[in-house]
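Every protein chain but one is kept in place in this view of the complex.
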Amino acid sequence: MGSLMKIWTLSFAALAAAFTPAHAAEPTGRAMAAPAPTGEAMAATCAACHGTRGKLGTVEFVPLAGMPETEFVRAMRDFKSGKRQSTLMGHVANGFSDSEVRAMARYFVNVK
Amino acid sequence: MLNRRDFLKAGAGLALAAALPARAAAGTAHVVIIGGGVGGATAAKYLKLYNPALRVTVIEGNRTYIRPYGSSEVLTGHVSMDDLNVSYDALKSKYGVDFVFDTVVGFDPARKLVRTAGKQRIAYDKLIVSPGISLQYQAIPGYSAAVAETRAPSGWIPGSQTALLAKQLKAMRPGGSFVLVAPPAPYRCPPGPYERAALVTEWMRRHNPTGKVLILDPKDSFVTDATMQLGWHRLYGYNIPDDYLQDMPAGVKNSGKPSPIEWVRAKDGGTVEKIDARSLVVTTHQGEVRADVLNIVPPMKAGKLAFDMGLTDASGWCPIDRRTFESSVHKDVFVIGDASIADAMPKSGFSANNQAKVTARAVVDQLAGRAPGEPVWENTCYALAGPDYGLFVADVFRLKDGKIARVPGERYLPLDASMAKIRLAAAYQQAWLRTFTEDCFA
Partner (left out) sequence: MSRFYFLAALVLAMNSANAGHAELPAPRTPSVNEVRSTLASMPRGDVQRGKQLNQSLMCASCHGDAGTAPTRNWASLAGQRAAYTYKSLLDFQSGGRHENDRATLMKVAVQGISRQDMADVATYYASLPAVATPAPKLDAAAHARADRLARRGDPARLLTPCASCHGAAGQGGINETPALAGQSVGSFVRTMQDYRAGKRNTDANQGMRQFAERLTMQEVRELAAYYARLGKK
């Protein structure tokens, strides 16, 4: 790896470490230390149903763009626990930790 | 037909002035995408979303995309062949993606050039290849591309074979047998063949009530098998095998009466040994079956282009770096979608769409000199056991110990799901076909 690349990687890692619980570069074997994807990266997995960047017309699914953070977090929490019924949202919510859900909420509320 | 060495040679010696430049202006990187299917289209769109300044060119052989997901609904007349068409106009006009409607005949990874049949030389800074699958017709003795086009269609890559299959189904004699040969793993769209069998069974109940659907399988199980069979049982009186029956909700009991749909698993001799294209007699480990309509979903491998470009390994699929999907063979070349070896991720449109986004982000990061971030992918697909009977598989995937692994947890519609939930799932499946297409192509 060239020295420039090394500098970039170290800078990025330092920056990421300020926001994520562990080193952002390589995944470790321990699940606890696995770094988190960005809110945007996680939100991208939602787009196939909830619209690119959470924008939808009057289709059957819920648009997420601009959704208040508390609404998003509560919905995912209630889906995960089964308090709120769903077809597959309970399964999907199960795949994300609470802090990851908050990161996604923060991403969506800022989508105009 | 070029062999692999000729293919690379055709790419070599490309250089020089005639090539479309990679970096046209200072800092304008050029990302080239080969393949305008779900993977390629999504990658093109999201590259532009992540960095509108990038030049993005898609090289694709067909001017219109024919979507394979949901294509089984043509067989039942729920949609027409035209409804499967997807335009590339939005990618062009809304996102500024350039299209070269042509096929790739040469590739020079050292000089980072590809050449098309129309003699264009296209240079890239990063190359994303999303070549899909190739159907290995010849893997089944007696089967071939020619037989698939005229006599025993596959329709697993949609087009004329899909239309032929629909026509054959409508013309089938009363009481005839629709035989579907399922593929060995890994293959595109795990619940797909079983959804097709289910929809055909429902259609036959209305149009050919004494007709039968028979699935011949080289496998003993498939993704969504429990929920799918419960649906068949409730809708068509299907007799659930003992090993599944024990997990079914209380009160689920086989009538023992013959059902219009039957699944012959490998353990029961369902593996096909050969077919006779003229008589449509299928020879299995169990014996002979005569089909009135024979639909074969053959074994699959990565699309032929992946082989020509040297991106495959001995398995017939493309090894990649799990974090970015960069090819393990050629630097600055990424392989996404069905063709890639993605560990636990199934080969599906949804997977291709998600892989495209992660890879697009990784490409943008690499071009900017940043380390790629932590990836996450999903595969959440609805499928049908009947027009009003929905089910699904829902997975979240992470990198774990260097491989792509499922986050553990429930992944299917519960077996005790209410009819309200099942009806909703079927409605959501229809909605999903639309929203998914928009996310990839619009």
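Note that the chains are named A and B in the order they appear, and that numbering of residues resets to 1 at the start of each chain.
Keep this in mind: contacts are C-beta pairs under 8 Å (C-beta built on N, C-alpha and C of every residue); 3 or more make two chains touch, one makes a residue touch a chain.
No experiment lies behind these values; they were computed from the predicted model shown.
With respect to the full assembly, the chain omitted from this view is in touch with A, B.
From the options B:80, B:138 or B:221, the residue with contact to the unseen chain in the full assembly is B:80.
Here one chain is not drawn; of B:54, B:426 or B:440, the residue touching it is B:426. Residues of chain A that touch the chain left out of the display are 58-60, 62-63, 67-68, 71, 74-75, 78, 83-86. On the side of chain B, the interface with the absent chain consists of residues 80, 82-83, 388, 418, 420-421, 423-424, 426-427, 431, using the contact rule stated above.
Note that only the chains that are shown with their structure count from here on.
In whole angstrom, the spacing between the mean C-alpha positions of chain A and chain B is 26.
Within the complex formed with chain B, the chain A residues making contact are 4-5, 8-9, 12-13, 16, 20, 24-25, 27, 29, 31, 34-38, 41-42, 44-45, 47-53, 56, 59-61, 85, 87-88, 90-92, 94-96. The touching residues of chain B, when paired with chain A in their complex, are 45-46, 49, 350, 353-354, 357-358, 361, 369-371, 373-378, 380, 382, 390, 392, 394-396, 398-402, 407, 409-411, 413, 421, 424-425, 427-428, 431-432, 434-436, 438-440.
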